[in-house]
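Take a look at this one; I'll ask things after.
A single protein chain has been removed from this complex, and every other one stays in its place.
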Amino acid sequence: MLKTVFQDQMPANKHLGLKIEDLEVGYTKIYIPFKDEFIGDFFQNRWHGGILASIADTAGGIAAVSTVESIEDKVSTIDMRIDYLYGSEPRDLYAEAEMIKNGKRIIKVDVKIYHEKEKIIAVGRCAYSVLRK
Amino acid sequence: MLKTVFQDQMPANKHLGLKIEDLEVGYTKIYIPFKDEFIGDFFQNRWHGGILASIADTAGGIAAVSTVESIEDKVSTIDMRIDYLYGSEPRDLYAEAEMIKNGKRIIKVDVKIYHEKEKIIAVGRCAYSVLRK
Amino acid sequence: MLKTVFQDQMPANKHLGLKIEDLEVGYTKIYIPFKDEFIGDFFQNRWHGGILASIADTAGGIAAVSTVESIEDKVSTIDMRIDYLYGSEPRDLYAEAEMIKNGKRIIKVDVKIYHEKEKIIAVGRCAYSVLRK
Partner (left out) sequence: MLKTVFQDQMPANKHLGLKIEDLEVGYTKIYIPFKDEFIGDFFQNRWHGGILASIADTAGGIAAVSTVESIEDKVSTIDMRIDYLYGSEPRDLYAEAEMIKNGKRIIKVDVKIYHEKEKIIAVGRCAYSVLRK
């Protein structure tokens, strides 16, 4: 159900066109099909850095929310760091998010973005606040 | 000219619908009109955190590029941190970006995102690598 | 009293030799006298970057704790980013920390480190978790 909510009922995610390929407690893998409007500039022909940041935040948020036990628990992003490692290409991307801390009040998630898993294009580190009922 | 390039010729920015209101060396103010697809989820009715990250990266990048002196200089984002301070509302936003370091090889920019300047919703801190000809 | 606790009763701060020059709710200014052992390497003759990070965390923590209302409130650092802007010199430093968010559960603080206020050497951005009784 969480999968449907994230993919199809959140406007910004729907627009991103993401598909959740895998979802476990504290882990998710998502697939983001390339669209022309994701290009930063024509010269470099790469994904816009801001779109990659958006993907990192989204994947991290899904992994964080996957750990809550009640529909009333509230998760909100505290902050995020994104590091751009290597240039992206104008083709589909994957993002994997893995929880590195599951605290009573704080959740942290690491995200990797790539075309092929051997070459990571960008990494995100996200902090979430969780209010557990 | 830079203004036109950023607003109208970069696909991701064009889709964001941003307007550059002010542009000086090391400073910019941009305006981003609200669209329904920028909503994170219907319950909270707020801008998607990832879109705010995208806006921070975009505003920071414009301020960074405004400092280069040749069309051959190359600027690329090293990393970015975004902090979410207060909840956003489903209405237009502004982002102001101001350079805090202008080095030979590294540029740093601070970004503030707000509806009204008195209440900052999110702040970004961005590092750029610049290759000067 | 908070001043005495921070300056004189916390071993790491005591070793740093810091003096709290100003302390208000959500704001502090501290003074850190130079010591030879703070040098990173002899060639560059600058403060060790790690010591600056330590100063940022300390100043930020004092500003964060200054906002709590009960001795039972518990503040802990979630994360910190430090940006090195310009080279430091082997002489005394100041750090100013100012709260940018005072939430029910999250506090955020910005820190500036400098010899002279006109030239900021490093900036820190710190997130704290607060458990209010």
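Letters A, B and C mark the chains as written, and numbering starts fresh at 1 in each.
Simple rule for what comes next: a residue touches a chain if its C-beta (ideal position, glycine included) is under 8 Å from a C-beta of that chain, and two chains touch if they have at least 3 such contacts.
It should be emphasised that the depicted structure is a prediction, and the values quoted were computed from it without experimental measurement.
Student: Sort by label and list the shown chains the missing chain touches.
Tutor: Its contacts among the visible chains are A, B, C.
Student: Have a look at C:D41, C:E69 or C:E118 and name the one touching the chain we're not showing.
Tutor: C:D41
Student: By the contact criterion defined above, which parts of chain A meet the unshown chain? Give residue numbers in ascending order.
Tutor: 81, 83, 85-86, 100-101, 108, 120, 123, 125, 127
Student: Considering the whole complex, not just the chains shown, which residues of chain C touch the missing one?
Tutor: Here the touching residues of chain C are 9-16, 36-42, 48-51, 53-58, 61, 76-84.
Student: Mind listing the chain B residues that contact the chain we can't see here?
Tutor: 78-79, 81, 105-106, 127, 129, 131
Assume only the chains that are shown with their structure count from here on.
Student: Name the chain whose C-alpha centroid is farthest from the C-alpha centroid of chain C.
Tutor: It is A whose centre lies farthest from that of chain C.
Student: Need the CA-centroid distance for the pair chain A / chain B, whole Å please.
Tutor: Chain A and chain B have C-alpha centres separated by 20 Å.
Student: Could you state the distance in Å from the CA-based centre of chain A to that of chain C?
Tutor: Centre separation, chain A to chain C: 32 Å.
Student: Measuring from the mean C-alpha position of chain B to the mean C-alpha position of chain C, what distance in angstrom results?
Tutor: 28
Student: Return the residues of chain B touching two or more other chains; collapse runs of consecutive numbers into ranges.
Tutor: Only 81, 83 qualify.
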